[in-house]
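Left out: one protein chain. Kept in place: all the others.
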Amino acid sequence: MACDRTREILEGVASGRVSVDDAMLGLRMMPFEDLGFAKVDHHREVRQGVPEVVYGAGKTADQISSIVSAMLDRGVRTVLVTRLDGDKASEVARTVPLRFDHVSRIGVAGEVPGPGTTGCITVVSAGTSDMPVAEEAAVTAEVLGNRVVRVYDVGVAGIHRLLSHSDELMSSRVVIAVAGMEGALASVVGGIVDCPVIAVPTSVGYGASFGGLAALLTMMNSCASGVGVVNIDNGFGAGYLASMINRMGPPE
Amino acid sequence: MACDRTREILEGVASGRVSVDDAMLGLRMMPFEDLGFAKVDHHREVRQGVPEVVYGAGKTADQISSIVSAMLDRGVRTVLVTRLDGDKASEVARTVPLRFDHVSRIGVAGEVPGPGTTGCITVVSAGTSDMPVAEEAAVTAEVLGNRVVRVYDVGVAGIHRLLSHSDELMSSRVVIAVAGMEGALASVVGGIVDCPVIAVPTSVGYGASFGGLAALLTMMNSCASGVGVVNIDNGFGAGYLASMINRMGPPE
Amino acid sequence: MACDRTREILEGVASGRVSVDDAMLGLRMMPFEDLGFAKVDHHREVRQGVPEVVYGAGKTADQISSIVSAMLDRGVRTVLVTRLDGDKASEVARTVPLRFDHVSRIGVAGEVPGPGTTGCITVVSAGTSDMPVAEEAAVTAEVLGNRVVRVYDVGVAGIHRLLSHSDELMSSRVVIAVAGMEGALASVVGGIVDCPVIAVPTSVGYGASFGGLAALLTMMNSCASGVGVVNIDNGFGAGYLASMINRMGPPE
Amino acid sequence: MACDRTREILEGVASGRVSVDDAMLGLRMMPFEDLGFAKVDHHREVRQGVPEVVYGAGKTADQISSIVSAMLDRGVRTVLVTRLDGDKASEVARTVPLRFDHVSRIGVAGEVPGPGTTGCITVVSAGTSDMPVAEEAAVTAEVLGNRVVRVYDVGVAGIHRLLSHSDELMSSRVVIAVAGMEGALASVVGGIVDCPVIAVPTSVGYGASFGGLAALLTMMNSCASGVGVVNIDNGFGAGYLASMINRMGPPE
Amino acid sequence: MACDRTREILEGVASGRVSVDDAMLGLRMMPFEDLGFAKVDHHREVRQGVPEVVYGAGKTADQISSIVSAMLDRGVRTVLVTRLDGDKASEVARTVPLRFDHVSRIGVAGEVPGPGTTGCITVVSAGTSDMPVAEEAAVTAEVLGNRVVRVYDVGVAGIHRLLSHSDELMSSRVVIAVAGMEGALASVVGGIVDCPVIAVPTSVGYGASFGGLAALLTMMNSCASGVGVVNIDNGFGAGYLASMINRMGPPE
Amino acid sequence: MACDRTREILEGVASGRVSVDDAMLGLRMMPFEDLGFAKVDHHREVRQGVPEVVYGAGKTADQISSIVSAMLDRGVRTVLVTRLDGDKASEVARTVPLRFDHVSRIGVAGEVPGPGTTGCITVVSAGTSDMPVAEEAAVTAEVLGNRVVRVYDVGVAGIHRLLSHSDELMSSRVVIAVAGMEGALASVVGGIVDCPVIAVPTSVGYGASFGGLAALLTMMNSCASGVGVVNIDNGFGAGYLASMINRMGPPE
Amino acid sequence: MACDRTREILEGVASGRVSVDDAMLGLRMMPFEDLGFAKVDHHREVRQGVPEVVYGAGKTADQISSIVSAMLDRGVRTVLVTRLDGDKASEVARTVPLRFDHVSRIGVAGEVPGPGTTGCITVVSAGTSDMPVAEEAAVTAEVLGNRVVRVYDVGVAGIHRLLSHSDELMSSRVVIAVAGMEGALASVVGGIVDCPVIAVPTSVGYGASFGGLAALLTMMNSCASGVGVVNIDNGFGAGYLASMINRMGPPE
Partner (left out) sequence: MACDRTREILEGVASGRVSVDDAMLGLRMMPFEDLGFAKVDHHREVRQGVPEVVYGAGKTADQISSIVSAMLDRGVRTVLVTRLDGDKASEVARTVPLRFDHVSRIGVAGEVPGPGTTGCITVVSAGTSDMPVAEEAAVTAEVLGNRVVRVYDVGVAGIHRLLSHSDELMSSRVVIAVAGMEGALASVVGGIVDCPVIAVPTSVGYGASFGGLAALLTMMNSCASGVGVVNIDNGFGAGYLASMINRMGPPE
């Protein structure tokens, strides 16, 4: 695609329709727009085939509104805003139509795709406190068009709870395992299923959990094969990667 | 499948062919065999659909030979032995037919599947010293039946080298990014492609690389979406996970 | 006991049989003997009711022989030497009768108590490479007079292996869970049994296992109740603590 | 017990009273109840013989009330809520009868077992600031039916204070040693008594105490035998494990 | 210069104009003034050829006002106050004329040098949240008399954004690369340009970014040559060092 | 002294004036008093020859008042309360006469010893923000009867400031070096003076100072001989140790 | 330059001399050559104006010889091989003319530029053991055409040694400060000079130096302005960056 555009420009040059100077300028300038404080890449939705995502933490409601508006104006169909707190969401919603989910802290502007009907991503979480991260993953996956099954509160300290869901787990195409504290859930799940497992350590815990470091190291060292790990509390990243995998067509 | 076996046993009980005591025993005992020092799980190949893997480091040549023999005797078609050094490989090869690759330090016993012809996993690595880990990933993926493209020595400090391979990268179904030192390769690759990226930090480096910790943290914090991380130097894990993703059929 | 001895001295003083100066000296001097490089505490066997233990690492064969001899001369019935390598064991065995076990690296001098017949300590380990530590725990517990059941190579990545041993686990009085890498075994075992679990992280692993730190943190953060943790690779400590618990009489 | 239930189901199948499908369903579904946000395991009290415990931190008063009510409705006799602050406790107490202890931050709903009369757990703590954690351990042990002796403010920097309590210590069946800062208390206590010692590092301290890490490492490295460590500030875990040990009957 | 002053004093002594005692005193006492709580070094502007800098964090508005006044009274032309929040700035501005920039949190008292017209420092930053640090660097460099070009929001996860600015980058004399999260920007920029790169890790991020540690390690391990790193969030330090380099005359 | 008391008791027993039971009780019980929440050791002032110290952080004003009152009632002449904030100090001062110093956050109850007139402790600090810790050290030393010289704001980045105080430094009997950030002050001072240097790392700094860890490591690694280090921000500990050294009489 | 080449290609396309396909190919393929195990970038010397550098550690003598030969064959005038041990150097020297320096462990193939005559880089080091790193920096700078002054063994614990070299330091255009242990040298030097300081932490030390981490943190936290830090032991990187700065022409 980037290749196509390059070719188009080169062909323009070859045919004399495009000057050399314009060609050099063209490759660089088109896909950006300057909002004063941030460059929005309208190119990305096309390039990566997914809705645009705005990381809400550390941005003011005004900044978020501006970015989202600019995106919608340029034809982006769906914009996800993650790590959004309720107050900012209300403020943003005054200028931009926004659906907001309090548990996952995700706001969606524009068209909300219906959840997919084929393939299945299962989100498994260890404890009640891990739910915001689990929901960030689940809602992200749903907005990206996937069917999602939730299996929550099934930590390994009561392994029979987890095992009672073996059917859901074994019929998934991708599993997202969300756990804080000791983070052992990913290993156990990885040993049960034969599909990719995306492990999300959470900062839930106290003492020697060191803000999620313990769970992160546990997941990194998982003896189970087929496990990839994302950053602590990064539910969005897990949902996005799981969607990418679930929506793959068959190899050509 | 475990479900099928449970059902089979339950149906045996229902029909009177199987006693209750035998049923209780049956579920637990069949898939194991006791070698004295390690229980080999012949069940796994069926359950997970892949060749059996033996982690060679920390095992003697004798232990490895025994495990591999037992597996082959029970009908496992292919056994991978990872983290095998040359001397142990020679010793193992005396009792078990073993093909050994010096760069990836992988030995293969039994039938070696021809590399796949459809779909494509690209292994990208940052420096010459990362090659053993990159090859562990590449050979693993090949033995598991995937077509593999290698793009080596394309660290981000000379970004044009990496970009000159954009075509290979963008036509991959999965990319494995292998890098030590600062580990920035995964982020850059993740920003170029729109397929899953498996990031492998390596222990290559000195000083503040702290045995791969720097690269691990970099990859964990990647701003690019669609990146999952495996353990430091875990080429096998990356190859295995990439294969799992590449070989997925279309969602039902 | 220390109280009894104090009382005895005070009564000696009261009756005039013991001078004040001798009383002051007496309390301090008796239970020690000076070997030049280490003070052996012959008092401890009496005080704690267990054989004497010598930590072999970092001591020369000569130092070990002298300490063991001095102990046996003073009437200690059984001396355990831990972290002993084969060469040192042979050298020590020239001057002191010593039974040496190569896997657990434990040498026993003096009388070897027969394994106990009542109560049961189960040692569970995750992988083949954890065996030296698991055996250090198991042999320690046996020498201290306990009945020991070994359940090895049952890591959580193949949870069905572990579950097939539920009976042994649930009929134990104490379980010792030995695991490196991600160390999740302790949590899973802790959720199955309703007896104390002693968790032993091991230094087995690579990359982000950081010499056992990952397993240590996992075990520290275990969501399961009833789990106590000892130092990395400290099989002896686990066996000793498990024995202390197993051999408790009923509360008065 | 789980075995009994399996046998019961299998016998139902054998006798024709239970269909195969129902049998498969039965093993998994019965012991759970879905509250919308958390699955309460009514099975656990039976399985582990202790009151149910709810970790209060990170849950709203509403969530706690719902969980506790559901438990009491199902016949659980005693529910402990740990890490509860005063405000939440008042709110919960509006809908559920709750006795609340401000120092240990523990709430108890349902029947409060009288403290036990036989056997003795001694809780030793180093400083005044460690008291909340020490009390969490002590109250937990009392609610679980144990007799508890408190020996507070006996840090090792004034070793004679600790030694003046040798009698209490030496007549305990289990000792819980609670200490922040340098955490040396566990080693000293472990050298005095010949019973199991549960060490609890606390986050009390400043500077290089790094939130309890210093005390945790100290306790991990204790030279004394018979010491098991729980997570930083985990008074509940220590009380629970100590109770498990204290209430053991004699070995069969 | 210090040399000149020493020579001057020695010549005074040689000529008899200065007594030995006065000479000893003179070298030490002149360049200081005691404000009661801090010694202001009026000597430094001369010695290092740059405006005086006051680190505002952890000082009260009163302390800042006193220090700045004292400096201006002694003839310092320009005083920079860094890490100043808006409230303190308003308070300081009541007693000292102060221009305050809200994004960079820098206040300038005294004469503000016009931005330089020759040479060019480019400040590149990865994300919107890195802007305060980037601006601290940019404004510092401008106040020190440099021409500054800003290229913001060009993280490596969208490498084409960065590359579209190759011209600015390659015509810079010094580049300041500001990035949190994985901090890969410095390596990529270092591979594109052939001028010194000052890398500034920021504390922007979450989870395994550990307050900027991940970005710091990444930059330390950069494979690109010509990169020097300053402390996390130290925009001032980067701007100062970049200015020092940019303003160098040709070697003699 | 403890020896004297033991002898006294033993002589009582020898003479028949003291029963054996009373003797056993006597050694342990006398020097303590139970306040309900903390045991005050009236023994310590005698034993160590210094005023009693109460660590104020983490204690309520009520607890502090009770402890201080109890001490004064028992004849302690001077009580230091450290880490006291202004509000608590006011509250304590309602029930106990207390002189409070806002910079060092030290309160003194009872008799305030005049500053000593012989020997000299110099407190050197690197920056204005280190002053609270430096003053905690200085005031502690003064209350303990030492003459104290303060040399503040002499960080090593302007080495001439420090050197201009060489005379004070070289005529000290003990130097306390207080520094955050990079903590290099202790090394430089240690190379100038030939008396003991007590180094105090402070938590002053940002980014890679990691709460004082950087300064702590620097001081630990000091190449200068004669340097001992105390905990981060532990001004009291430094003042106490320095006093102990300064007040030593000549060796017998 | 990359821009020039792009323009050249575009102009070829515009004039019809270059086909579109060739143009697309051309931009990517030219500057690389495939050696089987590593891609050598002949482009870099031109692009960055400096000799080519090969990192010798972790490469075999054969690999080094091949890479160096390929470079010389393509017209690279000077090749530096860093981190080369004596044995490998001898082996490489059999096939490629190589001058080897044992202290800095640097080999130079091809033309060795005479040391520069204008401008001056001073390399300052703290201890004798830091010399290999200091020499790596010094020799690198010399090979890159700079005049280098060495001031070794001037650690801050004997500050007068360092100060006796104030003249050399203050007349430098760039200073490289090399130090292990506590690494305070960079701060002190940074406070003396008014030119850029490149700080190199070394792994020299023991105990709490943690392989150079202590020195790295010290340098990161330096209070002195104008200090940039490179990786632990990275003498080459420091020499390279210093050369880049020293050889800058005046701003246009």
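Just so it is clear, A, B, C, D, E, F and G label the chains in written order, and each chain counts residues from 1 on its own.
Simple rule for what comes next: a residue touches a chain if its C-beta (ideal position, glycine included) is under 8 Å from a C-beta of that chain, and two chains touch if they have at least 3 such contacts.
Keep in mind the model is a prediction, meaning the values are calculated, not measured.
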Notebook entry, point to check: Of the chains you can see, which ones touch the chain that is left out?
Noted result: C, D, E, F, G
Check: Which of D:Val13, D:Val108 or D:Met220 sits in contact with the chain that's absent?
Finding: D:Met220
Item checked: Selected residue (touches chain absent from view) among G:Val92, G:Ile106 or G:Val154 -> G:Val154
Notebook entry, point to check: Thinking of the whole complex, not just what is shown, which of D:Gly110, D:Gly155 or D:Pro196 touches the missing chain?
Noted result: D:Gly155
Next item on the list: Return the single residue from F:Leu162, F:Ile198 or F:Ala215 that touches the missing chain.
Entry: F:Ile198
Checklist line | Residues of chain E in contact with the chain not shown | finding: 3, 6-7, 10-11, 13-14, 16, 19-20, 23-24
Notebook entry, point to check: Can you list where chain D touches the absent chain?
Noted result: 126-127, 155-159, 163, 181-184, 187-188, 190-192, 205, 207-210, 213-215, 217-225
Item checked: Contact footprint on chain C, counting only the chain that is left out -> 2, 27-29, 31-32, 37-39, 41, 43-44, 57-59, 63, 201, 203, 211-213, 216, 231-234
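Here, only the chains that are shown with their structure count from here on.
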Notebook entry, point to check: When you check each chain against chain C and chain D, which touch both of them?
Noted result: A, B, F
Check: Going only through chains that touch each other, what is the minimum step count from chain A to chain E?
Finding: 1
Check: Which rotation angle, from 0 to 180°, best lines up the CA atoms of chain D with chain F, given as a multiple of 5?
Finding: 90
Notebook entry, point to check: At the interface of chain A with chain D, does the proportion of residue numbers present on both copies reach over half, so same, or stay under half, so different?
Noted result: different
Checklist line | Distance from chain F to chain E - Cα centre to Cα centre, in angstrom | finding: 38
Checklist line | Whole-Å gap separating chain A and chain B, where each centre is the average of the chain's CA atoms | finding: 25
Check: Among the residues of chain A, which are close enough to touch at least two other chains?
Finding: 2-3, 158, 163, 207-209, 213, 216, 220-222, 225, 231-232
Check: Which word fits how the chains touch one another: line, ring, star, complete or other?
Finding: other
Margin query: Output every touching chain pair, sorted by label.
Written below: A-B, A-C, A-D, A-E, A-G, B-C, B-D, B-E, B-G, C-D, C-F, D-F, E-F, E-G, F-G
